Each structure stands twice: as C-alpha cells, then as structure tokens.
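A protein chain is absent from this complex, but the other protein chains hold their places.
Each chain carries a letter (A and B) given by its place in the written order, and its residues are counted from 1.
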Amino acid sequence: MKVRFALMFAFWIATFVVPAYAHHSFAAEFDINKPVRLTGKVTRVEWTNPHTYFYIDAVDADGKLTNWAIEGPSPGALSRRSWGKDDLKVGDTVVVEGYRAKNGSNTANGRRVTLPDGRRLYGGSPGDGGPGDDGTDQGNLPATSTNK
Amino acid sequence: MDLHGWLMALAHSPLGHAMQTSRWGFAVVEMVHLLGLAILGGSVLIVDLRLLGVILKGESAITISRDLSRVLLVSLSVMVLSGIALLSEEAGKCYYSPAFRWKMVLLAAAAVFYFTLHRQAILRTRRGTVTFWPRIAAVVSLLLWLGVGVAGRAIGLL
Partner (left out) sequence: MPLLHQFCETLYQSGFGTMLRESNNAFSVIESVHVLAITLLFGTIAVLDLRMLGVILRQISVSSVARGVLPLTWSGLAVSVVSGFLLFWAEAEKMYANPSFRAKLVLLALAAINALVFHRTIYRSAHEWERQHMSPWRARATAIASLALWSGVIIAGRAIAYF
C-alpha cells in the first residue's frame, strides 16, 4: 500500500539523516556505566529551550582542569522541580552527580546538583533508569566514583 | 502480571535491549511514530469534519469513512508498534509519567468510541444532510484524539 511505501521511504531516508548520536531518553544518550561526580566552578549558564545547559570547570581523574557541559531538561521542566534561573550563578562552585554521555564527550546529565548553600536540585525523571532511580522524585544516588 | 511487571518485562526483552543500546534506534522509531501520527490525524479530521458538515457535504459519509477507516487502522497499527518500541526504551519513565497514563486512557477511549458509537453515528448519516448524533460523535472523536496527541507531547515535557 502506498502509505506504507511512503513511510518506508521516509524511514530509509531517516537512517541517513540521523547521525550516530541518539537523543531524548536517558538510556539512549547517557551511559549508566560511567557515573561522574564533578566539583567545579560554573562558567556559563544557558537557560534555554528545548534543553538547558550549564558549564563547569572541573578537575578530571588525571588532575586536569576541563570544561564540562551539563545537560538538563527545559526551563519549564526545571521550574517544576523547583529550579530557578538564578540558582546557578557563574563563579559558584557546585557539585554535579550524573552520568557521562555515551559518545565520550565531556558531557553529563545534571541528575543531581548541589549548590553552594547546600541545596540539592534534581534534574531527572522518576523511572528514567538513571542512577539511584527508585521511582521517587529524588531517587537514591549510589556512591559514584569521585572526580575531585 | 501487573502494569509495572509488564513494563519491566518489556524493558528487559530483546526489543528493549536493542532500543536501549542502539545509538539511533529511538530517533528513527520516533520519526515513524510521528509520520503515523500525521496520517492518523488527517484521516480522523476528514471523517469528523464530514460528519460536522464542514467539508465534502455532497459525498456519502459512509463512503468516506469506509476508506479512511482503512487508513486509520494502518496508521494506528504503525503507531502502536512504534509506540511499544519507544516504550521498551523508556518503560520506567512512562510508568511514573501521568502524561503517559492519560495518553493510554484517552487512546483506549478514542479507539473504543471509534469502533462503536462513532461507527453507528456514521451509519445514520444521509448524503447532503447533517443530523444531531453524528455531530456529537464527531466532536467527541476530535477531542479524544486531540487529547491523545497532547498527552503524548506532555510525556517529554513534564
């Protein structure tokens, strides 16, 4: 049937269009076998749709200072988790617990962020399969390898 | 087996593993889901707007609905199959997502309504005239299917 033909044609095209970088689900983008715990100074905040990002200068396992991109959901989703746009200020030292991107880049998801005043913000979704996920709002983050 | 058990079984199935480890599986399946959505929505729109007397008033609603039902069934099948694949990757998140639960309830309602009261309302139509019950059926149908679409969008936004 022609509907099926059109759909299959589109399906075929899609395999060329989409690069080797899956998106939009925890399991597809982040690696559950690569937990990270990063402590560093915030260098930049992008409070944008469809995804928010903030960047920190953190010292990695080799002692090198590298800039990491921390990905989060949309501003709307974060505000529903009680994040405010001004919670992350450039220059603040924060602790980010999350999982590294599957493509190996210096990108992690901001599953839990601890602010200078001790407040903890949660950037995941109940049931998303991320670390410590037990279906509750905050989950229980297991001890992760520490990158000081 | 309860819903949670079923979803976890799906997540641990070969389909689930394939979807979770594939680099672009989710993206491609989601695109198929999106194209199916467009076709499904189009067929619903045309049948229901005919029932409301907005378009194709001079043509038989029964004729239109008979053919577009086939389109709807094919696109609905594509959406259900692709939807199960998407679900196998995000089973836990969907289980806890109120948007997903709403979507499933509205989908069941829309499908049941479509094959029962909606079908009966169509059979009562006559060429060139628009009667009461077909109009109600059309509005209910449009609202239910729109609800499915909106709830589906909300899964990713909440």
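Assorted remarks:
The working rule: a contact is a pair of C-beta atoms (placed from the backbone, for glycine too) under 8 Å apart; a residue touches a chain by one contact, two chains touch by 3 or more.
Fair warning: this is a prediction, and the values are worked out from it, not measured in the lab.
Contacts of the undisplayed chain with the visible chains, over the whole complex, involve A, B. Within the set B:A11, B:M31, B:L51 or B:L144, the residue that contacts the chain not displayed is B:M31. Residues of chain B in contact with the chain left out of this view: 27, 30-31, 34-35, 37-46, 49-50, 55-56, 58-59, 63-64, 67-68, 70-71, 146, 149-150, 153, 157.
With the whole complex as reference, residues 1-3, 6-7, 9-10, 13-14, 17-19, 21, 23-24, 47-50, 74-76, 79, 85 of chain A touch the missing chain.
Keep this in mind: only the chains that are shown with their structure count from here on.
Per-chain Cα centroids separate chain A from chain B by 31 Å.
Every residue of chain B that touches chain A in the complex is listed here, in rising order: 19-20, 22-28, 30-32, 35-36, 39, 71, 74-75, 78, 89-97, 156-158.
Of all residues in chain A, those touching chain B in their complex are 1, 3-4, 6-7, 10-11, 14-15, 18-28, 74, 76-77, 80, 102, 125-129, 133, 135.
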